[in-house]
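Encoded as structure tokens, here's the structure I'll be asking about.
Missing here is one protein chain; the remaining ones are kept as they sit in the complex.
Right after this comes subunit A.
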Amino acid sequence: MSKGEPLRLHVPEPTGRPGCNTDFSYLRLSPAGAVRRPEVDVTPMDTRDLAYSLISVLDAEGNAVGPWAPQIDIELVRKGMRAMMKTRIFDSRMLMAQRQKKMSFYMQSLGEEAIGTAQALALNVDDMCFPTYRQQSILIVRDYPMVDMICQLMSNERDPLKGRQLPVMYSVKKAGFFSISGNLATQYIQAVGWGMASAIKGDTKIASAWIGDGATAEADFDTALTFAHVYRAPVILNVVNNQWAISTFQAIAGGEDTTFAARGVGCGIASLRVDGNDFLAVYAASCWAAERARRNLGPCLIEWVTYRAGPHSTSDDPSKYRPADDWSHFPLGDPIARLKQYLIKAGAWSEQEHEETQKRLEAEVLTAQKESEQYGTMASGHTFSPAEMFDGIYKELPEHLRVQRQQLGI
């Protein structure tokens, strides 16, 4: 390097753009079973190696191997399998409904179904999740009625949110599912506050915070880590690294030559980096983090390495910025296919059951959609009265809003 050489701005680029293949060697993978499992009271500094490796349980043959292989009731795994399948079927059906203009907008979670599903199974239903718009699997596995979800998506007369919110921005307190906001990362610090509140009251409930790789660049991400660390808040800080933030590769969020899990260690938070497409690893790591939080040992950050298999949203066309067949090359595969292989090997599933389950769930989703459509769709115009938009801004309707509602003639 010669003195006086002109400086150059470094702008990270993904290796794969349309028409060429992605080189996934940047992913820092570890073989299944290779990463150690520390005690839940491990000091955050002693999780450094875990933040730079990858916890996997399922090997290429579908065996559960290594120290993270969870003690889990096979019925619970089957429940998880069905919830993942249901989430995927729900997504594809809603995508179709959006194309038919029955709703204005939709966001799939294709390829990420294991993460929300398995973590929700590791939590209690009164542990509050602070999800982003891509954790619909939590609602599905917590058996929140699909009819209510679809009514929200269609903003119809039975929409629990009265037509006020963009589709997908669910809010279901009774299912431990915090109101989704369009503003990224805001819920991450709120989850920490919720956990702090639980600690202030001497409660036993914990919080589960969710964020994507791209949104970690928001200030609220760092703020949440600082507060969670300072107050030892009982919270699981989930980072879903699906490699993409709309068109932006995770490197430009700050992922190049580092991991998102490492941010946790830097803030004094025990951190894990986990195969997000490995249902058993997600369950095991979530149980570990939940136990740590419940035992007052502090927060845990988990980076889930996965891949956003579908478009960012119904308004997005990924073929404009990444290879069309990228998912088929992603080394961690498909969470449903991998768990299916495991379950069949364990003698708890079969091709026939898979097919029957698929058909049954498709019928269930269709039935739910039909029922929801009875209450209207965006196309049919059956929505809540405009009077609803003045309500609930304040607890009581203030005078100026009463006057404005009157001006609208209602």
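The rule we apply is simple: contacts are C-beta pairs under 8 Å (C-beta built on N, C-alpha and C of every residue); 3 or more make two chains touch, one makes a residue touch a chain; residues count from 1.
Rule of thumb we're sticking to: contacts and distances are computed from a predicted model.
Trainee: Given that one chain of this complex has been left out, which of "Na(+)/H(+) antiporter subunit F1", "Protocatechuate 3,4-dioxygenase, beta subunit", "Energy-coupling factor transporter transmembrane protein EcfT" or "3-methyl-2-oxobutanoate dehydrogenase (2-methylpropanoyl-transferring)" is its protein name according to UniProt?
Mentor: For the chain missing from the view, the UniProt record says "3-methyl-2-oxobutanoate dehydrogenase (2-methylpropanoyl-transferring)".
Trainee: Considering the complete complex, identify which of A:Met196, A:Leu339 or A:Val365 is in touch with the unshown chain.
Mentor: In the complete complex, the chain left out is touched by residue A:Met196.
Trainee: Thinking of the whole complex, not just what is shown, which of A:Thr15, A:Ser30 or A:Thr186 touches the missing chain?
Mentor: With A:Thr15, A:Ser30 or A:Thr186 as choices, the missing chain is touched by A:Thr186.
Trainee: Among A:Val57, A:Ile211, A:Ala224 or A:Val274, which residue is in touch with the absent chain?
Mentor: Candidates A:Val57, A:Ile211, A:Ala224 or A:Val274; residue touching the omitted chain: A:Ala224.
Trainee: So one chain is hidden, and I want to know which residue out of A:Lys162, A:Arg273, A:Arg322 or A:Lys340 touches that hidden chain in the complete assembly.
Mentor: Of the listed residues, the one touching the omitted chain is A:Lys162.
Trainee: By the contact criterion defined above, which parts of subunit A meet the unshown chain? Give residue numbers in ascending order.
Mentor: Touching the missing chain: residues 128, 130, 160-162, 164-165, 169, 171-173, 178-179, 181-183, 186, 189-201, 207, 219-220, 223-224, 226-227, 230, 392-395, 398-400.
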